[in-house]
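Here the complex is missing a single protein chain, while all its other protein chains stay put.
Letters A, B and C mark the chains as written, and numbering starts fresh at 1 in each.
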Amino acid sequence: MVSAADAPTQGRRIRLGMVGGGEGAFIGAVHRIAARLDDQYELVAGALSSTPERSRHSGAALGLDPARAYPDFAAMAVAEAARPDGIEAVSIVTPNHMHFAAASAFLQAGIHVICDKPMTTTLAEARDLAAQVGQSGKIFCLTHNYTGYPMVRHARAMVAAGEIGQVRVVQVEYAQDWLTTRLESTGQKQADWRTDPARAGGGGSIGDIGTHAYNLAAFVTGLACEALCADLHRFVEGRRVDDNAHILLRYAGGARGMLWSSQVAPGNENALKLRVYGDKGGLEWAQEHPNQLRFAPFGEAPRVIARSAPGAGPAAARVSRIPSGHPEGYLEAFATLYTEAAHAIRAAREGKPPLPEVLFPTVADGVAGVAFIDAALRSSAAGATWVAPAA
Amino acid sequence: MVSAADAPTQGRRIRLGMVGGGEGAFIGAVHRIAARLDDQYELVAGALSSTPERSRHSGAALGLDPARAYPDFAAMAVAEAARPDGIEAVSIVTPNHMHFAAASAFLQAGIHVICDKPMTTTLAEARDLAAQVGQSGKIFCLTHNYTGYPMVRHARAMVAAGEIGQVRVVQVEYAQDWLTTRLESTGQKQADWRTDPARAGGGGSIGDIGTHAYNLAAFVTGLACEALCADLHRFVEGRRVDDNAHILLRYAGGARGMLWSSQVAPGNENALKLRVYGDKGGLEWAQEHPNQLRFAPFGEAPRVIARSAPGAGPAAARVSRIPSGHPEGYLEAFATLYTEAAHAIRAAREGKPPLPEVLFPTVADGVAGVAFIDAALRSSAAGATWVAPAA
Amino acid sequence: MVSAADAPTQGRRIRLGMVGGGEGAFIGAVHRIAARLDDQYELVAGALSSTPERSRHSGAALGLDPARAYPDFAAMAVAEAARPDGIEAVSIVTPNHMHFAAASAFLQAGIHVICDKPMTTTLAEARDLAAQVGQSGKIFCLTHNYTGYPMVRHARAMVAAGEIGQVRVVQVEYAQDWLTTRLESTGQKQADWRTDPARAGGGGSIGDIGTHAYNLAAFVTGLACEALCADLHRFVEGRRVDDNAHILLRYAGGARGMLWSSQVAPGNENALKLRVYGDKGGLEWAQEHPNQLRFAPFGEAPRVIARSAPGAGPAAARVSRIPSGHPEGYLEAFATLYTEAAHAIRAAREGKPPLPEVLFPTVADGVAGVAFIDAALRSSAAGATWVAPAA
Partner (left out) sequence: MVSAADAPTQGRRIRLGMVGGGEGAFIGAVHRIAARLDDQYELVAGALSSTPERSRHSGAALGLDPARAYPDFAAMAVAEAARPDGIEAVSIVTPNHMHFAAASAFLQAGIHVICDKPMTTTLAEARDLAAQVGQSGKIFCLTHNYTGYPMVRHARAMVAAGEIGQVRVVQVEYAQDWLTTRLESTGQKQADWRTDPARAGGGGSIGDIGTHAYNLAAFVTGLACEALCADLHRFVEGRRVDDNAHILLRYAGGARGMLWSSQVAPGNENALKLRVYGDKGGLEWAQEHPNQLRFAPFGEAPRVIARSAPGAGPAAARVSRIPSGHPEGYLEAFATLYTEAAHAIRAAREGKPPLPEVLFPTVADGVAGVAFIDAALRSSAAGATWVAPAA
């Protein structure tokens, strides 16, 4: 069961650097645990904070060689590329507005990139980055981490296998409550940058969490969105970005969907939920109880398929670490993306494509996510009318 | 606890007639149980089926006096009005297209009306009926039965008391799966008329269940919808009405909402759910587990308030029959509307208005429901654009 | 769907009397609603309270003919037996210590008996009553009302059909919290008699709710208990009966079980739960969400079978009134026992046995329940040692 996760020495660990994620950042530590969990990476370099001094301090706190605790990502890309033991991959976990420049720098230095979402703050940058990735031949993994959950993998496999028939209806939502009040005015660091259009991009809830929901629906159903109608709203006085988004979706092939993202829904912690209905059955999954997938074949009693339990197929088993009833969570799903990227990076070392079962969001998914935000902003600005996400 | 429900003899039972609800009808039997449960009514007359012979046969099956098993509602209204022991109230439980004529006939005969939803199949009829009710001075109760659930009453009371602050977001949905296939082509009676625009009205899922969802949201929040954008769809080939509806809502005062109704969502039996979020807290309720209400005051641990249990206030207690942990269900909620109507009818006997705590959907709610269907059809026909429900 | 429940006129309504259940009694009103719900009975006589005056008053409140609001049950049995329109059946809903004498009086008067549980306060009385029922040829229905739930019926049918294989383990529990404090010292009427050995019998929680749990396990599994080891305890100072019972069970055929009853478990309202495990599968049911039954065939994904939904077989359908997703609750389950008794009474009118699918707890179940209480008290008095319930 655990062997897949517990096998670092299909070769030595991958040398990893990190941009962002210094002291006070929530997501940096998550990335580090994720990189460590399956023992596929060792963190050896970083440009962890936004000032040279804080970067050094953060590097020291993590036990980095002081020579590799860089003042900024540009210096790091150059220096690491020049080292014989330089990093092979970099994690970019800064606020959104810095993703593009950092990713570009490392791709140009011939270093694989693992990048947080949303990929960029503009569609132009997203397309530019996609072109750079194509030219570089490097691996680019976007951490839409929810696609790492085993039962999400199984849901995707079930849809692909036709087990719910043709998809008709997609209900996806991602609700939180931490921005119910104007937290950004208190100096809370996460709230501060995530509600600042200059750093987060134009989207508030849609950028921070709506993109996850949009990506999850696409990942599971395989469907492309053709048009959307978005009613974005800022409920909290003085906030500069949306904190609630109500979006209608039309998919290629005729499926219809609804997407709700909110950061002002009291009682919701991190309530990402996906429901997909086809002409033969329905699937329901909720991130807060991620080890179960509800499957209702039309005309039969619904069943609850659990991770590592009967009914969970190979796509889930491949990314499960422990037996059923032993819950895996957010960090494991995040780690799975890191491990998937590691599989791809190892294959790249050998000049091969990754095996077909290796799955992680790519730069194309990143472009789609930024196009979604762009379309939602355009739609809402026009009074919530129908627009097509850019191809 | 049970005394309120168990007290018929605040006066004798109310003499009740029924239009529709003969053999093979699902909802007729539900109305009869609902009328009987709290011992407020006795069924003494009916025009139960669509042909004289079947009406007689259905009347006999229910033990009605053959003289009062009428061939049609018109004859019944006239004859009952002329009897000294004639019916005081009538239940209209026919397909939708007959509600208007039947309700008119009984109002004109001076008989109180309890009528199924949606109230009429056109907005013009709905307005006409509202005028008739006003002129008649008779009680008109529309059976949006979900408003009879104790925890729905409590949710309404909590919103009114400001316990969740100003309402910002309304998420309401009503999903079923029984029309996943083209059941109407098999001769199934319920599917047959409910998907026939001539009998059901132009709305499919929005008329049959979407109106319940719309009404429930209005009942709990007290908010009026100012505009909606509806994407209605027919997924089943050959179907004549929508079987899925995705609707964005904008409420007076700034709240935003989403409404989803579907009859093609496998694994959903009768999944009416309401979630309301304000600036101080959130409420969540699901019809299939109706005895619990989840209340999340912002910044505190969510609590589960159960019917008849600590935290359930007087609005719920008034319409609860048994102690907590003893589940009440659909029939009890339906019975509560009948009993509320009985309270109003008894008050009307004495020339008084009903007490303020007596709550049931009125003809105004019926107009609002038909205006909702009308607006959704107009919006969808225009490509899912924003329209205002008629006032 | 509703036709079975909604068919009173397989003959006229059964004339019913009631002993106990006057003002202030919780369970009397429940019995009256249960008798009324399916329209099988009309309540025409009563000895409703413990004093003649209060009996008259309670009778008036329920609209009884004053001549049939009797001062006591003995007078009622004699008088009703002498009337041509006398009651055919009586409901006995008094505190436990009066069940025996009242049931005897009506059986001797040739009147069918519906009696609350536990059947008597001594084993000798229970056996005597069983003999009387046998000699009388009258119907005796004990209201172990939880056996009326459709999914309990389905669970029983599944076990009988071998769908979980040979039963190995039975986990049954019934937890409440209303006696967490010494409520009986406040004058609360329910607490007062239910903790008084003179009126309740020697058992506290085991008599009031433990017998329900014990009966439910037997009803579903069909197994007889051969031995038990009971650790009864009174946690509340000054209480005269047990308020918590921990019991080990050994069943004929080798199954083992655990039974927990408690009235001092805060957060439990009326938490009756049954879990049964065989060598091929497991079943789980909880009274507070009674419309679902969890079925886990060994080696397959568990499924949730819902009332009136796919997978719920004929034993459940027979006693269901409405479609799936429309919850039925406690009152409906209670009503089902009344309707089952009505089927048996109508059959008896014609000198026939009831049809085999008609199920209700009988006097034999009543003896078993009292033998359980007796054995639990003996076991606990001996320091929680193994004893055999009397045959």
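Heads up, the rule we're going with is that contacts are C-beta pairs under 8 Å (C-beta built on N, C-alpha and C of every residue); 3 or more make two chains touch, one makes a residue touch a chain.
Please read all numbers here as calculations on a predicted model, not as lab measurements.
Student: Determine which one of A:Ala157, A:Ile322, A:Ala348 or A:Ala364 touches the chain that has been left out.
Tutor: A:Ile322
Student: For the full complex, which residue in C:Leu64, C:Ala191, C:Ile209 or C:Val264 touches the chain that was left out?
Tutor: Of the candidates C:Leu64, C:Ala191, C:Ile209 or C:Val264, C:Val264 is in touch with the missing chain.
Student: May I ask which residue of A:Ile33, A:Ala101, A:Leu123 or A:Ala390 touches the chain that does not appear here?
Tutor: Among A:Ile33, A:Ala101, A:Leu123 or A:Ala390, only A:Ile33 touches the chain that is not shown.
Student: Of the listed residues B:Gly254, B:Gly311 or B:Gly383, which contacts the missing chain in the full complex?
Tutor: B:Gly311
Student: When the complex is taken as a whole, what residues of chain B touch the one chain not shown?
Tutor: Where chain B meets the chain not shown: residues 295, 299-306, 309-311.
Student: Kindly note down the residues of chain C that lie in touch with the hidden chain.
Tutor: Interface residues of chain C facing the absent chain: 164, 168-169, 171, 173, 177, 180-181, 229, 231, 233, 235, 244, 246, 248, 250, 254, 256-258, 260, 262, 264-268, 275, 277-282, 284, 294-298, 302, 383-386.
Student: Of the residues in chain A, which ones touch the absent chain?
Tutor: Counting only chain A, the missing chain is touched by 1-3, 5-9, 12, 23, 26, 29-30, 32-33, 36-39, 60-63, 176, 178, 268-271, 287-291, 306, 309, 321-332.
As a convention for this text, only the chains that are shown with their structure count from here on.
Student: Check the residue numbers that chain A and chain C use where they touch, and answer same if over half are used by both copies, otherwise different.
Tutor: Looking at both copies, the contact residues mostly coincide.
Student: How many degrees of rotation bring the Cα atoms of chain B onto the matching Cα atoms of chain C, given to the nearest 5?
Tutor: Answer in degrees: 180, to the nearest 5.
Student: Approximately how many whole Å separate the CA-defined centres of chain A and chain B?
Tutor: From the centre of chain A to the centre of chain B is 43 Å.
Student: Report the inter-centroid distance (CA atoms only) between chain B and chain C in whole Å.
Tutor: Taking the mean C-alpha position of each chain, the two centres sit 34 Å apart.
Student: Once you find the CA centre of chain A and the CA centre of chain C, what distance in Å lies between them?
Tutor: 55
Student: What are the residues of chain B that contact at least two other chains?
Tutor: Residues 268 of chain B each touch two or more of the other chains.
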